[in-house]
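Omission of a single protein chain aside, the complex is shown with its protein chains in their original locations.
And now, subunit A:
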Amino acid sequence: MTVTREMGFADIPELYGRMTGDEKHEWAAASTLPVLWVLYDRVLDVAPDRVDDPSRDRFLLSKGHGPMAYYAVLAAKGFLDPSLLDTWTKWDSPLGLHPDRVLVPGVEIGSGSLGHGLPIAVGTVLGLGLQGGDQRVVVLIGDGELDEGSNHEAIALAGRLGLDRLTVVVVDNGSGTHGWPGGVAARFAVEGWEATTVDGRDQDALHEALLTPHVGTPLAVVAEVR
């Protein structure tokens, strides 16, 4: 299939369905889809012809489980040929049940095991800064993933180092067994982060939250999806 027009959010159900065989329901239930779309459509400075450009922004999908929404957005934005979606999870497909940066152009990290993306994002921010860059680094995690202690090492560290090029999006669909009394955002705020909580299905609210000023501190956007 040749892409002859720019695709939009309306194309997501069809792209999603090429993987799952279901265009009607599953895409709409994907908790990460709205924020992924807002990031790629309105926030990130990335493009399919700049996947190796050092000055690009970095988006790290740490919550790599259930990557169909991610693949669909990458396809809609021209990073993936949509026909590749038909090969999803086949032996020689680049698209597995967890994304792999070595196999998929535009994917910044391979993920699947939880709790790895945020510490890597902290190192990426530090490394880009040491090289004089001011690129934005956005990492997406889940509320269940937040259970992993490695996140809390990184949350404390990023707060103490004041990494204002770092943004964490926590998609909070209440999946953690033991939960976060007082809210997910409080875990970041207590470590000195700018933290805000929004409706994770409201694209305008997500956009506004992702543009929250945060000078000298990292930013956490908790996207509640219930």
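One rule holds in what follows: contacts are C-beta pairs under 8 Å (C-beta built on N, C-alpha and C of every residue); 3 or more make two chains touch, one makes a residue touch a chain; residues count from 1.
Everything below uses one rule, namely that contacts and distances are computed from a predicted model.
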item	value
Candidate names "Phosphonate transport system permease protein", "Carbohydrate ABC transporter membrane protein 1, CUT1 family", "Probable chemoreceptor glutamine deamidase CheD" or "Transketolase"; UniProt protein name, chain not shown	"Transketolase"
Sole contact to the chain not displayed, among A:149, A:181 or A:213	A:149
Given A:21, A:54 or A:216, the one touching the chain that is not displayed	A:54
Chain not shown: contacting residue from A:67, A:110, A:142 or A:200	A:110
Selected from A:15, A:95 or A:128 as touching the chain missing from the view	A:128
Residue numbers in subunit A that touch the chain omitted from display	54, 58, 100-102, 108-110, 113, 115-116, 118-128, 130-131, 149-150, 153-154, 156-157, 160
